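These notes concern the structure reproduced below.
Just one protein chain is left out here, and the rest sit where they should.
Up next, chain A:
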Amino acid sequence: MAYPSQLGLQDATSPIMEELMNFHDHTLMIVFLISSLVLYVITLMLTTKLTHTSTMDAQEVETIWTILPAVILILIALPSLRILYMMDEINNPVLTVKTMGHQWYWSYEYTDYEDLWFDSYMIPTTDLKPGELRLLEVDNRVVLPMELPIRMLISSEDVLHSWAVPSLGLKTDAIKGRLNQATISSNRPGLFYGQCSEICGSNHSFMPIVLELVNLKYFENWSVSMV
């Protein structure tokens, strides 16, 4: 989850998120270059005593500053499309979990083997144990096996929601009447937090998501105990 004084993205927990972090570095570098160039030009313009009141045309520079942005956009688009297609690759998930967004909680269904389903409500601030994180903890976490590809099917029972877990690079809209698919593949165990990312009413900020990635044995024991 996010930590105090954080400046960048949360550490990547899945290969896709690593790709996204690299892409973000690449694009941000381009953005910084363009911004510093523009800032430099503005500074030059504001600190010169020279004037020129009769500019008519400037064909050469106009050509350059039309072609160059197009090239830059291509340099951004190609890695972006690469990652977009990488997200949709065939990966043979071992488990399918369905999550439905409600106002204002998430419900999860693990129906591959047993009939397991539960609701996941945020723990109110007054009920927090010491050390728990305000507005992020839930009563029933989503326990999943780590290092295995898992298919998430996301939908909604009422209004639009969005199921997001930043450290896994996931954000998928939950739309009533539609199934959206995302793939989870975590490199390491632990707790990974996310929050609803589509405005859905008064408690939109109070329906978090907590994934608990554990080893397979623990996951099996847990799913047996929860049924």
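By definition in this document, a contact is a pair of C-beta atoms (placed from the backbone, for glycine too) under 8 Å apart; a residue touches a chain by one contact, two chains touch by 3 or more; residues count from 1.
Methods note: contacts and distances are computed from a predicted model.
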item	value
Protein name (UniProt record) of the chain left out of view, among "Cytochrome c oxidase subunit 4", "AP-2 complex subunit alpha", "WD repeat-containing protein 60" or "Pyrroline-5-carboxylate reductase"	"Cytochrome c oxidase subunit 4"
Among A:D11, A:D25, A:E62 or A:E157, the residue in touch with the chain that has been omitted	A:D11
Selected from A:P15, A:P69 or A:G190 as touching the chain missing from the view	A:G190
Hidden partner interface residues of chain A, rising order	1, 3-4, 6, 10-12, 49, 51-53, 125-126, 128, 130-134, 167, 188, 190-191
